[in-house]
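Every protein chain of the complex appears in place save one, which is left out.
We just call them A and B in the order they show up, numbering each chain from 1.
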Amino acid sequence: MPAASTAAALGGNRSARRRRRLTIVVLLAPALVIVGGALLIPTLNLLVQSFAQSLGYGQIGYDFTLSNYTSVLTDPLYRSLAMRSFGLGAVTGVACLVLAYPVAFYVSFRLRRGRNLALYLVVLSLFASYLVRLYAWYTVLGTRGMINGALMSLGIVDQPISIILFNRFSLFIAFVNIFLPFSILMLTSTMQNIPREIIDSAHDLGAGPVKTFTRVVLPLTMTGLIGAFAYTFILTSGDYITPALLGGASANTALANTITDQLLTQGNPPTGAAISFVMLVVFFVVYYLVGQLERFKGI
Amino acid sequence: MRRRFRIPWLLIITILVFVFLFAPILLVVLFSFNKTASLTFPFHGFTLRWYREVLSSPTFISSIWASVRVGLITVALTVVIGTLAALAVTRYSFPGRRALRTFLLLPAALPGLFMGMALLSVFSVAQVRLSLWTVTAGHLVYVLPYFFLVASTRLDRFDFLLEESARDLGAGPWTTLRRVTLPIIGPSLIAGALVAFSLSWDEVMITYFTIGNENTLPLVIYSTVKQSIDPSVNAVSTLLLLGSLIFLVGARRFVADLQQ
Partner (left out) sequence: MSDPSSAYLQIRSVSKAFGDSIVVRDFDLGVDKGEFVSLLGPSGCGKTTLLRMVSGLEFPDSGAILLEGKDITAVPTHKRPVNTVFQRVTLFPHLNVRENVEFGLRLRHVPKVEASGLVRDALELVQLPDFGERPVRTLSGGQAQRVALARALVNRPKVLLLDEPLSALDLQIRRELQVQLKEIHRELQGTFVYVTHDQEEALSMSDRVVVMDKGCIIQACAPEELYRAPGSMFVASFVGSGNVWPGTLVEHDGPVSVVSVDGVSLRGAKAPDAETGDPVAIVLRSEAIQLHPASTNGLPDGLCKMRGTVATVLFVGPVINYKIDVGGQRLTASRPSWEDQGGLREGSDVVVAWRPEDAPIVRDLAACAPVAPCEVPSEKRTK
């Protein structure tokens, strides 16, 4: 009888829908709990702390105050620190792009048989331990390290020079070395997404290699460029280990170190939290701008 | 047509960049075999002395063991949780799906500083004792987005009509997963797991914040370097490097391209 069958059909439909919804929730729950729990909750906690009072020695008094933010935003020390960290991040980002672009271009458009090997090597360098590479630069640039040793044995200097270590230049070199592989990968990925036919069309319509590059390839790789810059900028500005190791022992080498210093040494979590949040805001602004630019470019 | 000799600028730059990327590491490896404790040329002769020191030192051994434990548990959890989430996001469509995918990739986009600090403050507020377990939690959050990316990318390419075929032939949902879906995406998942282990093995930032009294291998290197110039650090670093690379080479066997 049609009535019973319709009910059966409806029942099958509804229970299938309910089962489906339940399945989705069950599948997603653990990941959401972890990312949400480990990211959202602690971030909220930090946010709350940044508006709290510091009672010294790591104690926190939960009365709302803006003093942390005001001191952070108005103190010229913090301001110059921020300038230095973000400035270094920006310079590193640009340097990585400058170096990565030719390599990515060569690997994507000129190399054919060696391409997979080249990319594999880049990936390898990406995973070859951040720390070890850092340490490697430490040894190269240090007072008893490679460069000094060479300079002294060549007789150029009598005493080891220390200006190449423990300053922003050494940080710069190390950062570029560490983040370059990632920029290369991002750019090659973008470039490989350009179908061969588009370039052929450009040639067909009369564009030589230079024009093809400036008018076709470059605009199409813009998103890759911006993305690579944003990622490098953010991870460099917020890095702790590299400044700690190569930048000197001071707490004022980079923002990350100041934050950690406030949190762990000075026993002033609210200030540390406030600085982190200012940093976080800058990062989200950067990512947001990147997202907007992507949409604007229509890619 | 006469071929002009054109300077292959791009090739030169590429080679120089590769040298720049690999030279420092290769130097460390080289000097881990150096007879003397110096870090300069000339090279004084081969020795395995530093390795012997490292491998007989209980600090190093226990830190390696700690890294292994944290890595294994992190990867085990990551594979399960990440695969389930990737299945949910690629197989079903629901409102907010794209936002969710972006959300799950978030921890990879932020410096380790934040996660380390954020986790630390939560642990202190909740009065959880810092230990290798808290480190594992931190590693889990850090590594999950990468694995999720690998798994979801593979599943994007997976034709779900294959699952419908299996059901059509009489396989229930579980059987389909076991006999069709997992065997087909398996290699990618293994590659992702190896990558995940490599990431955890090398992680130092979050570990620094969330660790208690023990040490993982990267942390040992970090603290040793901060304190003194100990030539055995070269050996330790090489061992660390070896670990990361073994997993990466292993991963390559399972996946044709590791590109995201």
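By definition in this document, a residue touches a chain if its C-beta (ideal position, glycine included) is under 8 Å from a C-beta of that chain, and two chains touch if they have at least 3 such contacts.
Just so it is clear, the structure is predicted and the values come from calculations on it, not from any experiment.
K.L.:
For the chain that's not shown, point to the residue among B:A171, B:I190 or B:L245 touching it.
P.N.:
Only one listed residue reaches the unshown chain, and that is B:A171.
K.L.:
Hey, which of B:V70, B:V89 or B:V180 is the one touching the hidden chain?
P.N.:
Of these options, the touching residue for the absent chain is B:V180.
K.L.:
Using the touch definition from the top, which of A:A16, A:L77 or A:I198 touches the missing chain?
P.N.:
A:A16
K.L.:
Spell out, residue by residue, where the missing chain touches chain B.
P.N.:
Residues in contact with the chain left out: 159, 161-162, 164-172, 175, 180, 183-184.
Keep in mind that, in the parts below, only the chains that are shown with their structure count from here on.
K.L.:
Please tell me the distance, in whole Å, between the geometric centres of chain A and chain B computed from their C-alpha atoms.
P.N.:
Computed value for the inter-centroid distance: 16 Å.
K.L.:
Within their complex, state which residues of chain A touch chain B.
P.N.:
20, 23-24, 26-28, 30-32, 34-35, 38-39, 41-43, 45-46, 49, 99-100, 102-103, 105-107, 110, 116, 118-125, 127-133, 135-140, 142, 144-146, 148-150, 153, 177, 180-181, 184-185, 188-189, 192, 231, 234-235, 237-241, 244-245, 256, 259-260, 263, 269, 272-273, 276, 280, 283, 287
K.L.:
Within the complex, which stretch of chain B touches chain A?
P.N.:
Those residues of chain B that touch chain A are 9-11, 13-14, 17-18, 20-22, 24-25, 27-28, 31, 38-41, 80-82, 84-85, 87-89, 92, 94, 100, 103-104, 106-107, 109-115, 117-122, 125, 137-138, 140-141, 144-145, 148, 195, 198-199, 202, 204-205, 208, 218, 221-222, 225-226, 229, 233-234, 237-238, 240-241, 244-245, 248, 252, 257-260.
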